[in-house]
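All protein chains but one are shown at their positions in the complex.
Here is chain A:
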């Protein structure tokens, strides 16, 4: 908060001795020292350590034992791992496709129909609520016996759907629950992109007698492409890491039907105490995310750097 404006820099070490303009380098060290410390201890060092652990067998209690690439070899024939991959990819596909389509729809409506802050606030509301709350809420609403959604379905004369209880339903269900939570947020990201499209283009289109539909395909979508690609990087890498919803609702079940990759890592490390193997699986997840991000950024030709 703004508390920082009045209190002295508590932890900033010695260089805070206000050197005049020439000593900026020294001052800079003081200014970034805390952040650099945090970076080194909680990002950099654990990254190296994680890589090392992935080459060991480690059960938390005895010392890690170096086993080379054994963990990676084991993964190749680990059916649970491949199943977790499959489930995660399914989840990501459903989540991303539905979420992106809905987000673009909402964003366009926000831009073309109303720009009311109130409407924008409503659609983003689910995003502010924690995954755990959202998971519990939908677990209740989708309950097979007394959930409101099934009450409505049976009210229509159809059979109740065991959303979380059946292999075929559980992944789409979890994916759609998270679509509900995230679509408004994603819509706002897209909306910000839409606001950068000059209104003049639409004026011109209108003069030419183009329909809203036509303008969407010929103006909005092409100009939105870079923003959309960027939003996709964020949402895809985010949804690969689905955990909370699974942990609260199904714990990976029924069977392994919703054991997504991150839940599997958690499972390996903390239930089966196979820490080295868990680290190896997380290295693979890391690699996948890096490739996804790289490919997507490449596609957008985002070659301008953020560096000043």
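Here, a contact is a pair of C-beta atoms (placed from the backbone, for glycine too) under 8 Å apart; a residue touches a chain by one contact, two chains touch by 3 or more; residues count from 1.
What we mean here is this: contacts and distances are computed from a predicted model.
Its UniProt record calls the unshown chain "Carbohydrate ABC transporter permease", which is the correct pick from "3-isopropylmalate dehydratase small subunit", "Cytochrome d terminal oxidase subunit 1", "Glutathione-independent formaldehyde dehydrogenase" or "Carbohydrate ABC transporter permease". Of the listed positions A:39, A:66 or A:82, the one in contact with the omitted chain in the full complex is A:39. Considering A:87, A:106 or A:257, the position touching the chain not shown turns out to be A:106 (whole complex).
Although one chain is not drawn, its touching partners on chain A can still be listed: residues 1-6, 9, 11-12, 16-21, 24-25, 27-32, 34-39, 41-47, 49-50, 53, 60, 102, 105-106, 109, 112-115, 117, 119-126, 128-133, 136-141, 143, 145-148, 151-152, 155, 180, 184-185, 188-189, 191-193, 195-196, 199, 206, 212, 226-227, 230-231, 234, 237, 240-241, 243-244, 247-248, 262, 265-266, 269-270, 275, 278-279, 282-283, 285-286, 289-290, 293, 302, 304, 306-308.
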